[in-house]
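Here the complex is missing one protein chain, while the rest keep their positions.
In this document, chain identifiers A, B and C correspond to the written order of the chains, with residue numbering beginning at 1 in each.
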Amino acid sequence: MRMKLAVGIAAAGLLLGVAELHAHHAFAAEFDVNRPLTLKGTLVKWEMVNPHSWFHIDVKDKDGKVTPWMVEGGSPNQLIRMGVTKTTVPVGTELVIEGYQAKDGTMKAVGRNFVLADGKRLFLGGSAGGVSDPAKAK
Amino acid sequence: MRHRSRSFMRGGAVALALALAATISIAGQTQSGAQSAAPAKAPVAKAAPASAAAGKTYKAPRTPDGQPDLQGFWTNSTYVPLQRPNGVTKEIYTPEEAEAAIKAAAAREAEQTEPGTTADVHYDFTQFGLDRSQSTFARNMRTSLIVDPPDGKIPPVNAAGQKRQQERAAARKAAGGQYDNVENMPIGSRCIIMGGAGPPMMNAGYNANYQIVQAPGYVMILTEMIHDVRIIPLDGRAQQPSGVKQWVGLSRGRWEGETLVVETTNFNGKNAFQGSSENLKVTERFTRTADDSISYRFTVEDPQTWDRPWTAEAPLAKTDGPIFEFACHETNYGIANILAGARADEKKAAEQKKGSN
Amino acid sequence: MKRIALGAVAVVLLATVVPSAQTKAYKAPRTPDGQPDLQGFWTNSTYTPLERPDGVTKAFYTPEEAEAAIKRAVQRESAQTEPGTTADVHYDFSQFGLDRSQSLFVRNLRTSLIVDPANGKIPPLTEEGKRRTAQRDAEQKKLGGRWDSAESNQLDDRCLIMAGPGPPMMDAGYNSNYQIVQSAGAVMILTEMIHDVRIVTLDPSTSSGSPRAESRGDGRMLVDPRLRQWMGVSRGRWEGETLVVETTNFNGKNPFRGSDENLKVIERFTRVADDTIEYKFTIDDPTMWTRPWSAESAMKKTVGPIFEHACHEGNFGLYNTLVGARLEEKRAAEDALKKGSK
Partner (left out) sequence: MMRNRFLVVLIVAAVVSGVSLAVDRVTAQQAAVQSTAQAYRAPRTPDGKPNLNGIWQTMNTANWNIEAHPAGPSPVRDLGASGAVPAGLGIVEGGEIPYLPAARKKQQENYANRLKLDPEIKCYLPGVPRSTYQGMPFQIIQSTKHIMLIHEFAGAVRTIYMAEQTEAPADSWMGWSNGRWEGETLVVDTKGFNDLSWFDRAGNFHSDALHVVERFTPRSAETITYEATIEDPKVFSRPWKMSMPLYKHVERNAQILEFRCVEFVEDLLYGHLRKQPAK
């Protein structure tokens, strides 16, 4: 459970219990900083689960071969409070995901940035818009 | 430079100097070139300022069975650190100073990470509304949550505490590398328990939300991460048997006027708050000071660690529900991925070594 | 119970012969909730065989013939075994009061417990019955010799279950004792070997003859076919002075003379004297036998207590036997090797 922000707190001097001092690079232990990639594909399913949600997308390569990818994102809980539901991001949505591939070389990655076909960034708490502005959706 | 707003915090024990001016210097963080084109979002603060003074005139509504009503959804999300940062001596900021501190912290959260750096290997919190500025957080004019000792710092660890902390550090070192096995990884990453549960209940960084429900003779506090529930009996039951030790200890509560006083002992010592021992005793005091805020004060006593008790105040602000199920362990793919990754690295290293000699 | 019979067998003539005609005059006392009282310690130990011996045609012995038959059986039981023979490798039952004659046993002028069919024999198997019996024997053979594993041994040697509880309840050879205790709505029968308890709940909808409400059970009559038990699931009702117990849901692992899991047993307990309960049962298993068949015996009042029979906990015999078998195999293999290498 990479709580990058939790580390932020440590940095902000709010010393939590020792348990909270998550080594920030835990994510770098799961995903390979030397394997950056950009995936363009269509959403098959957004697993709104914890501790991190997972975007299942089908990526089509040049000659049309489709590979299923699993891309890690953040906990959906706050978005749910902002009105996002499992139908907010419809299946089939075109997504461009910048990320890093899993170390074990499987079709898994962490998505450092999720961008829609029209260039808008997904969600961003409603300020940069997203598929549907959660504030409006409420 | 594509627009991307990432929030991350360089890890490790980086002390953030909350200087008066907005410029914040964080050791070890390289700012990637120019400030990113996307302006840091102005922090949207929903909570009304929770100043203690207003508490006097306010009187909480009553639950049907006559308890002061603390029910609803609350958050202890805050930008105020537990300990007063070095270089800050005063106890209370002026409103402007507090605002500046928040703005600086929010800016850091929304800050870009440098592609190709390990820090960049993470999803962007802001895309999931997880940076504090995008949801309610509790405003607090104090420069630290700790109110006693007056210097806003945790008292020095006594000899017994240091000895135990050294033993724990040695044991951790003997257990090997952090990714040698799952037991060496942080208990939060293992989905066993997170900071929000406590007690004392600390800000978990995101999803720092609570749901309080009261029934005759009980106050229940649900902590969003990881669906930890504290059921506080108000029947004044006797001291609990020492044989039962729990991650969240055993709590007993009573009402003192408008204040719910909760005493917790029987900790199992595996989630040692600030390096405390099993003999930790935490006394929490919940007082509703306004419709949308609860004063949450906790006193920490552990003679095995500190020679004096110390107290902090971390106000709770009313926020929106729901608290969605945080099933952490069930889909904690990360643990297996990390351990598999580590083993893969070791195998590669071993092959390279064999290949090279 | 300090009767120690050393060596010579004292045939104790206790109970008088019990012809069934005598029951009319007797009326059992009542339990507090109004049921005929069957409580106490009872034994079904008997010298009368289930099936009529070959060569005997009549249904009843004369009293003299019965006495002679018993004396012969008693002699057989106390006959000394020939030293050096495998039969001799056993403790002497009579030194432990375990032969039937040293404790109370049921006297019965009948030449077999089976009363129907009239020939006193178990009726023939159906075709399906033969097929299942053959299949069962094959499976048993597949398990190998009796001492190849615990599972290939007999149920009583494995302390799983013995003949006592059934149902039907049969003489276990020794320790054939029962304790009956009745509560409102239930009759409990404790079988000494192996502390098997049958709780016969009384179905209120069909119970009669017990005027008080509380003596009717709470109707736990569910008999889901998937619920199979060694002793089946019993349901009881009072028909006047007689407790009628119907049992189905057997798991088929403890066949009664070859019965299978579709076995249905109907037992009838009637207290006919202060010291005697008439015990009749009917065996109905249409898959195995061409017709139902019935038997009659009795239970005589005996003395308690029923001491704990913790069979499995002290079953050193099974363990020692298996160890012995493995050792013998090892020795045989070594001998063969030696012989082979000469």
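Definition applied: a residue touches a chain if its C-beta (ideal position, glycine included) is under 8 Å from a C-beta of that chain, and two chains touch if they have at least 3 such contacts.
Just so it is clear, the structure is predicted and the values come from calculations on it, not from any experiment.
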- Task: Write down which of C:Q229, C:T290 or C:N320 is the residue touching the left-out chain.
- Result: C:Q229
- Residue, one of B:T63, B:T117 or B:T311, that touches the chain absent here: B:T63
- Would you indicate which residue among B:L82, B:C191, B:L260 or B:L280 is in contact with the undisplayed chain? B:C191
- From the listed residues B:K103, B:K153, B:R254 or B:R343, report the one that touches the chain absent from this view. B:R343
- Interface with the unshown chain - residue positions in chain B: 63-66, 71, 176-177, 179-183, 190-193, 211, 213-218, 220, 222, 226-229, 231, 233, 237-238, 240, 244, 246-248, 250, 322-325, 327, 329-330, 335-336, 339-340, 342-343, 346
- Interface with the undisplayed chain - residues on chain C: 203, 205-209, 211, 218-224, 226-229, 235, 237-240, 246, 251
- Note on the structure: chain A positions in touch with the non-displayed chain are 48, 76, 80, 84-86
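By definition in this document, only the chains that are shown with their structure count from here on.
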- Cα centroid separation between chain B and chain C, in whole Å? 70
- Message: If I count partner chains per residue in chain B, which residues reach a count of at least 2?
- Response: none
- Query: Of all the residues in chain A, which ones touch at least 2 other chains?
  - Reply: none
- Query: Considering the complex alone, what residue numbers of chain B touch chain A?
  - Reply: 2-16, 18, 26, 38, 41, 78-83, 85, 105, 108-109, 113, 115-132, 134-135, 145, 154, 178-179, 185-191, 193-195, 198, 202-207, 224-225, 271-275, 319-328, 330-334, 337-338, 340-342, 344-345
- Message: Which residues of chain A touch chain B once you look at their complex with the stated criterion?
- Response: 1-33, 36, 47, 49-54, 72-82, 98, 100, 102-105, 108, 110-114, 121-128, 130, 134
